[in-house]
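Right, I'll just put the structure down here and ask away after.
Of the protein chains in this complex, one is absent; all others appear in place.
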Amino acid sequence: MQIFPRSLNYLPLVAALGVAVLGGGVTTGIWYYFSPKNTQVGYAPEQPIHYSHKLHAGELGMDCRYCHANIERSQEAMIPPTQACMGCHAVVKKDSPKLAALRDSWKTGKPVEWVRVHRVADYVFFDHSVHLAAGVGCVSCHGRIDQMDVVRQDQPLNMVWCLECHRNPNPNLRPKDQITNMTWKPSAEEATQLAEVKLRGPQHCSGCHR
Amino acid sequence: MSTAGNKQETSSGKRLFWRSLEQKADPQAQHEEAKASDVVKQTISHDELFTLRRRNFLGLSGAMAALVGVEGCVRRPVENIMPYADMPEYINPGVPLHYATATQRNGEALGLVVTTFEGRPTKIEGNPDHPTSLGATDLLAQAGILELYDPERSHAPTHKGVAASFADFDAFVATKLAELQKNGGSGLRVLAQPTNSPTFVRMRAALLAKLPQARVHTYAPVSQSQVLESTRIAFGQPTSVLHDFSQAKVVVALDSDFMMTEPGSVRSARQFASARDMESASGTMNRLYAVEPLFSVTGSNADHRLRLPAQDIARYARALAAELISAHGVQLGAIAPAVQGVATDGIPEHWLKAVASDLAANTGRSLVVAGARQPAAVHALVHALNRALGNAGKTVTYGEALDPTEADNFASIAALASDMAAGKVDTLVILGGNPAHDAPADLHFGDALAKVGTSIHVSSHDEETAALTTWHLPRAHELETWGDLQASTGHYTVQQPMLAPLWGGRSDIEVLGQLAGEPAWRGHDLVQATVTGRGINGELAWRQLLHKGVAEQTFARVLGALEVRDGEVAGALRKLTDAPALSASNLEVVFAADAKMFDGRYANSTWLLELPDPQTRITWDNAALIGPSTAKELGLKSGDMVRLSKDGASVDIVTWVQPGQAPNSIGLTLGWGRKKAGSNGNGHGFDVYPLRTTAAPHFTAGVAVQKLGVTYPLSQVQEHDSMEGRPLAIDATLSEYKEKPNFPEFKSPDPQFAPLWKMQDYSKGNQWGMNVDLNTCNGCNACVIACQAENNVPVVGKEQVARGRSMHWFRIDRYYVGDNEDTPEVAFQPVGCQHCEEAPCENVCPVAATSHSPEGLNDIAYNRCIGTRYCMNNCPYKVRRFNFLNFNQDIPETLQMQKNPNVTVRFRGVVEKCTYCVQRIQKAKSTAKQEGRHWLRDGEVVSACQQVCPTQAITFGDINNPKSVVSTKRRTDRNYALLAEVGARPRTRFLGKIRNPNPEMKS
Partner (left out) sequence: MSADSPIAEIGETPLVPAHVTAAFVSDEVSRVTEQKAPVGWWMVFGVALMFLGVLLVSVGYLVWNGIGSWGNNSPAAWAWDITNFVWWIGIGHAGTLISAVLFLFRQKWRTSVNRFAEAMTIFAVICALLYPTIHVGRIWFLYWALPIPNQMGMWPNFKSPLLWDVFAVSTYFTVSLLFWFVGLIPDFATLRDRAKNVVRKKVYGALALGWRGSNRHWRHYERAYLILAALSTPLVLSVHSVVSFDFATSVMPGWHTTIFPPYFVAGAVFSGFAMVSTLMIICRQVYGLKDIMTMKHLELMNKIMLVTGSLVGYAYSMEFFIAWYSGNEYERYVFINRATGPYAWAYWTMVTCNVVSPQLFWWKRLRTSIPVMFAVSILINIGMWFERFVIIVTTLHRDYLPSSWGMFHPTLVDIGCYTGSLGLFFTLFSLFIRWLPMIAMFEVKAALPGAQPSHHAAHDEHAEPAHGALAVKEA
């Protein structure tokens, strides 16, 4: 007497296929959707003041270091104090409603509460000055800031991404005087020179974790 | 399983964080002296969730990872960046600034340099330009930074226990002053601690000038009163006594712990070590004889140590003098008859003969010192001896005393107390100190306070005394206010505030200035007035003074070798009465300043509470120290509770059987058992002040011991005292060393096997290594606290210490050497991670959380550790620490401000250990790279333990650089690797200890 239908004989085959397909799907799903590339890149929060890098760095061509003045001397790239903005905006657009928050800050002495865009985990100790000293340009990690009306995260900033460059930095190296240049392309001999640079970022734990 | 260590409640209000782009200090920071201060404060932003992340980042990132398998893949919480509105020009966010200042320590000034991140002080170091610190500090100075952020410091003035404001107080003072001025200030009394602040002295004078009827009293439980008194006897004027141990070949310390609890200990320790350093140019070695009741740090470093009850020290001093006169014709003039025919029972003959001849053989190069505990007569005799031995002017000089009133210490407070009791005191101002708790018990100061019309108490904490006074004012921390200090060498330092008082608060000089009716009584103005008064004029000079931390010119007149007034000294000596011999029925107790609590003022510091005592290795408690043979006689074991009683007063305290403790003498350390120190200090240890009387504040005989039949649990970080004959802290006598200079290698051979695998090439670039000289390390434990402060090492609490979960990255092992447990020798051995080139811990970690850097560092990535603890098992040195519980839970916001922003705060479940201060290495590298260099110069990286070490026993640097200090040390013949036979090839090396016994001394 039969307990199970004959069709059940195909169960093993079906099961095998099902597991294969489902497993594959889940894996790729996690692989892509949960990766920093997908979750972190593109983060572009609303800022208290609509400050456009496109305008200042791009069209007006201001150098990054005019505002982020200490990047070559500190691990942290400072956000400019209100006073720096007022340097110009005390005369330029001094009544623009867009800059109300800025003027308040200047009056009250209370800081402007910018929203952090580029962030690495708390146990990662990234040092701007060292990377600049090594000849890594702003654009390598921050992308074409000069084209961003609202600043967005351009790179995943995760460990593998860091290591790729630490293992082979040459593609991201440039002459020290071109650090802040967003559009710089190496000339032929520059390219050969840079290719010869024997520079490696640290690949041991304490290089970044302390 | 609670973490008793972190039981402060999280104080309300805004949280702080410090890894954001711009650093923020406390809101309070927008405060009075802001402009005046060199440091700028900013308001703090606040993101609850982020701060949470900051504190236990591992937890949350962990939770996230658990959630979805890949870290950081959850939409992050919004995090704000708060730039300055108006940034001071020299602030560079992310780069710390350093400010020179000084701290008051037991009547001596200790020059400091404070590291601040955007106005947030995080670490204290010694000021290399300051003569009393010479770049080093002691453990109390290291703990000072925690004291600053102690959330339980007084937050506001109180009037009759009710919260009040400074405005109320100022109003009160105004009216009070008006009425005081009518009667010339009669009935006004000021009780201050001994000071070495010129401004304070100036203000005191000003007050007395303005209100001639007022009186100022001076009291501190631990003071130099008897030293000053002795100089008054010997020289006719109170002077400071300045030793120069670097020039002394033979040192006789009479109950003097000059390396630890005596004034200027940092300087003394450095000088003593320099005269002991085998690799120094001189290459000769000094010899230290210690005669003492307790087993002090100094005694642990002595070449010969005689344990003698405190009351017999005077006898020994006189007998020694007599021996010097009779056997070596030392001229003591009129003193001679006063020292003849002293009973020498209990004193071995060679302790007179050999010591005397050693002293006589080194005239002008020897030094006799006595401890603050000993009566003035003994000190006077010591002055006379040093004079007669030709040491005066060479190894000891005398200088003008800044505050002679200290001499009357106990008399002064006794007078005050009696006047108070007699109702003669209308207004009492208590500047610092906690007399209701630490004044001699027989004065019943607390009760007397009730009879005072108005009492004003200025102190850091709302402590025992504060509860009994009309007014209590928060006393600003030394890092919060302007002040000034003069070292006994006459060097002058201005204390500058690192930040405005976190909770408001005033300094002694401000209150004094206010009472003296100074119009400009703010610290800044008072100090500047003093400075100009001292002939330092102009903005530039002022800035230089602040910048260098010590004035060009010195101020105390150096008196050189003074004539000793034999007659007076002899008179004083005759007054000494020989107490009846001690026995189990007639015991002596000796009161000593505690190595950590000092006199109790540091009682709320978790770092200090958890720091093991250098000698007993006990944490979170003190104990009655009793010698083994005496304990046997009394039938006592460690842990037994006993009642010590004399004249009705009694103290219940736990027993600790302390090898090396003098027979029939019980050692009691002050400052424990506080009732109102704060939630950390309360109820830890035992208060021994009740036994202390004006008659005998230092030691007293005739104490009865009663066994209470109950035991008390003590937490020790080291439970085993013997080296079990293993070659760990290797030592030799000078003669042994001379014939076999490489004795340590001989004892701990380094097997050179052919490697089974391809060895890492460590020949290139910087290769970091450390060297610890056991010969100069005196076991003061300053390095342990320095490491804790630098590396955000958590406190775990008494119970967890007892369970063996202390977190200190760097520890000082203390071993007893010798068979007789009554007279052991001590070997100290500082042990941190040895950074083995073939590290056993690295192979066994399943996730490669700990691995080797190309520069020879044994890296550990906390955020990779999953906590199998296999590395701890496999570490032969047991230096790896595990966060068994979340020891960083709920850190009050101000304590969060102390954390070093360049070091991760660890979550539960991860292993941590000494990193050779890798954050400092990386910082130095960063600077080097900015300057286009690819390797670091020697001395560019200084580890926290190396920086703090008073004796420079620890050296750190590049072992690839043949000229670096550390490589030269490694090349010396005393160099050896701990447990070399394990074959781990540690990067930390030790230099064997050398003892310099006198061949003429039997035993």
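By written order: A and B. Residues from 1 in each chain.
Methods note: a residue touches a chain if its C-beta (ideal position, glycine included) is under 8 Å from a C-beta of that chain, and two chains touch if they have at least 3 such contacts.
None of these values were measured; they are calculated from a predicted model.
Engineer: Of the residues listed, B:K646, B:R908, B:K925 or B:R970, which one is in contact with the missing chain?
Structural biologist: Looking across B:K646, B:R908, B:K925 or B:R970, the contact with the absent chain belongs to B:R908.
Engineer: Among B:R869, B:R937 or B:R985, which residue is in touch with the absent chain?
Structural biologist: B:R869
Engineer: Given the contact definition stated above, which residue among B:E724, B:E739, B:D761 or B:E931 touches the chain not shown here?
Structural biologist: Result: among the candidates, B:E724 touches the missing chain.
Engineer: Which listed residue (A:I71, A:M159 or A:I179) would be found touching the missing chain in the intact complex?
Structural biologist: Considering the complete complex, A:M159 is the one touching the chain left out.
Engineer: Since one chain has been left out of the picture, which residues of subunit B touch it in the full complex?
Structural biologist: Touch set of subunit B with respect to the missing chain: 1, 58, 62-63, 65-66, 69-72, 718-726, 728, 800, 803-806, 811, 813-815, 829, 831, 840, 843-848, 851, 864-870, 872-874, 876-878, 880-886, 907-911, 979, 982, 984.
Engineer: Extract the touching residues of subunit A with respect to the undisplayed chain.
Structural biologist: Within subunit A, the residues touching the omitted chain are 3-4, 9, 35-36, 156, 158-160, 163.
Just so it is clear, only the chains that are shown with their structure count from here on.
Engineer: Go ahead and note the Å separation of the Cα centroids belonging to subunit A and subunit B.
Structural biologist: 47
Engineer: Give every residue of subunit A touching subunit B within the complex, in rising order.
Structural biologist: 30, 34-36, 39-40, 43, 45, 70, 72-84, 105-106, 108-116, 119, 121-123, 125, 127, 129-130, 133-134, 158, 202, 204-207, 209-210
Engineer: Any idea which subunit B residues touch subunit A in the complex?
Structural biologist: 19-22, 42-43, 45, 53-54, 57-58, 61, 68-76, 78-87, 92-95, 849-854, 857, 859-864, 902-904, 915, 918-919, 921-922, 925-926, 929-930, 932
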